[in-house]
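Each remark here refers to the structure printed beneath this line.
Every protein chain of the complex appears in place save one, which is left out.
Chain IDs A and B follow the sequence of writing; residue 1 opens each chain.
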Amino acid sequence: MSMESYPQSRLSIFLESDLYYRFRTSRITVSAAIVTALILLAALLAPWIAPHTPFDVTTLSLWDSELPPVWVEGGDPRFVLGTDNQGRDVLSAILYGSRISLFVGFVSVAFAMVIGIVIGLISGYFGGAIDAFFMRIADVMLSFPTILVALLVSGIARGALPREMHDSAALVVLVFAITITTWVQYARTVRSSTMVERSREYVYAAQLVGRQPFAILFSHILPNVMGPVLVIATINLAMAILIEATLSFLGVGMPPTNPSLGTLIRVGNEYLFSGVWWVVIFPSLTLVVLVLAVNLLGDWLRDALNPKLR
Amino acid sequence: MIAFVLRRLIQSVLVMLAVALIAFTMFRFVGDPVNSMLPENASSEQRTQLSEQLGLDRPVIVQFARFVTGAVQGDFGISYRNKRPVAEMIAERLPATLELVLAAAVFALSLGVPMGIYTALHPKGVISNLLQTVSLIGISVPTFVTGILLILVFSVWLNWLPSFGRGDTVQLGWWSTGFLTWTGLKSLVLPAVMLGLFQITLIMRLVRAEMMEVLRSDFVRFARARGLTNGAVHFGHALGNTLMPVITIVGLQLGSMIAFAIITETVFQWPGMGLLFIQAVSFADIPVMSAYLVMVALMFVAINMIVDLLYFAIDPRMSASA
Partner (left out) sequence: MTLAYVPQTLLSVRDLSICFDTRYGPLRAVDGITFDLAPGEILGMVGESGAGKSLTGAAITGLLERPGRIDRGEIHFEGQRIDTLGKDEMRRLRGRKIGAIFQDPLTSLNPLMTVGQQLIQTIRTHLPLNRDAARTRAIDLLMEVGIPAPDARVDQYPHEFSGGMRQRVVIALALCANPALVIADEPTTALDVSIQSQILELLRKMCRDHGAAVILVTHDMGVIAETADRVAVMYSGRIVEIGSVEKVFKDPRHPYTAGLMQSIPRIGSNAHRLAQIEGAMPRLTALPDGCAFNLRCPRAMDICYRQKPKSQALGDGQVACHLFQEELA
């Protein structure tokens, strides 16, 4: 059987690769990908597909409060998943909430990745005192659990901002806090790759010719290191979503006026004992499914890219 | 050996100083201590008086020194919110958190390690796959959701276990323990399970990965080639080598459990340091936050040190080369 037929297009190289093979033969991974895509889509289109706008106070009516889901007795087909104690539609709240959760997740991962890669490149390339400085910071940060650092950053931000701004700045503070806690892993991976490449001959050769070695490093190292970086990114995405949800649940994340899934869970938790279970359960389910899907995708990526398992 | 210990001690002190620096910076420069401690209509003489009292007019280095010496003696200032000495507040709540973490750790280890070993030895079995799936779901479910579910099932529906507070405690010196009373123990169950559940999945995956790696190693192959029984190979040779790196990670996990206790304490209204910290964060009560930071750092550093020493003592390769 012959597998070499040159030249091959990039697409066919990908389609024949181990990576893709493991993807399409794993039903779980494919399901996970579909679910993630669905949730992403729903969240993106929230303003258009949500049946209500739960945070526009003028559309709310207390008559509609605490309605159970439509399949339970007393339910109302206008509010498929029920309402909370202020009459807000749970389904719409989930759609908007997922939007925020995903936004914070993706943006903080993107920022952390960029910052981490840049610091890693600089640290690995220049070495010496600069490297020591960054790596010290990284060590200290890694020795603390992420949730703690995120809480601290959040708390400091609140202390620094006047009280009135807490709610409106919550999004920015959250993204900032999560970015700060997660850049380290990227930096380390990129740094070690950079250090390996820096001593290679082509860098020296480029220096002789007068090219900027930094530019070369950039164009050579990045492709090499994107594999592990992507794996870290998927793990971090799940983690970022969880951290945001946790912070919001604890009351120091998104406020109830612009809630993420975590805030919704917290709000719902407060009247759990009075038997209103749907306000807590549905956002929780959504969150769990989302994180699970992302984790499964991350597992697939990790297994497929792991040279030891080939 | 002594050199090693000394080196680690010095490292620990340096880390603590660094943390103290961060805590101090927070303490002094975030927000305005004077404004936060006095009521709105305080006179300007009161402000200057307080300012001098806090030493805010001295050079920053001196302030830092004061902060450190104060911290070492256990003086962390006054809480903005409660107007009580922070040290007192923390001391009150420390036992609650530590007992919770201990219970959770014991729970997590006694379930996680055996499960990890089992899934490593039977990687394709039905139970293994089940446990694996459950563990994957386990790390995807946020801890607070687990807590809420536990409360829903065991407190609301079954009404077996209490869902908030610590129950009755017994005072032993300055330490208040919940281990000695029935209500104390009952109240401990759900929070400990919640805190430990997350760790179980982690420990199980860790033990499994380590053990599978060890089972592939040359000396295990050689042991099999010598005809040693499965029991001897798995438990005699493989397990020892598996548990060594696991110890380090578990030690580190203890630290992270102390941090995750924040969430558990919030869900169950458990009167520990974590709950105190969260309340401090929402109110921007900086002295409490910085004191918590220093305390937690101290515990981490201590745990790291103990783990390193333990490794040193157990691994014959290390003590020989010292």
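Just so it is clear, a contact is a pair of C-beta atoms (placed from the backbone, for glycine too) under 8 Å apart; a residue touches a chain by one contact, two chains touch by 3 or more.
Since the structure is predicted, the reported quantities are computational estimates derived from the model, not experimental observations.
Among B:S110, B:N129 or B:S217, only B:S217 touches the chain that is left out of the view.
The omitted chain makes contact with just one of the residues B:R93, B:R208 or B:H237: B:H237. Contacts to the hidden chain, counted on subunit B, fall at residues 217-219, 221-230, 232, 236-237, 240-241, 244, 315-317, 320.
Keep in mind that, in the parts below, only the chains that are shown with their structure count from here on.
If you average the CA atoms of subunit A and of subunit B, the two centres end up 25 Å from each other.
Subunit A makes touch with subunit B in their complex at residues 140, 143-145, 147-148, 151-152, 154-156, 158-160, 238, 242, 245-246, 249-252, 262, 265, 269, 272-273, 277, 280, 284, 287-288, 291-292, 295-296, 299. Taken in their complex, subunit B has these residues touching subunit A: 15, 18-19, 26, 30-31, 136-137, 139-145, 148-149, 151-152, 156, 255-256, 259-260, 262-263, 266-267, 277-278, 280-282, 284, 286, 289, 293, 296-297, 300, 304.
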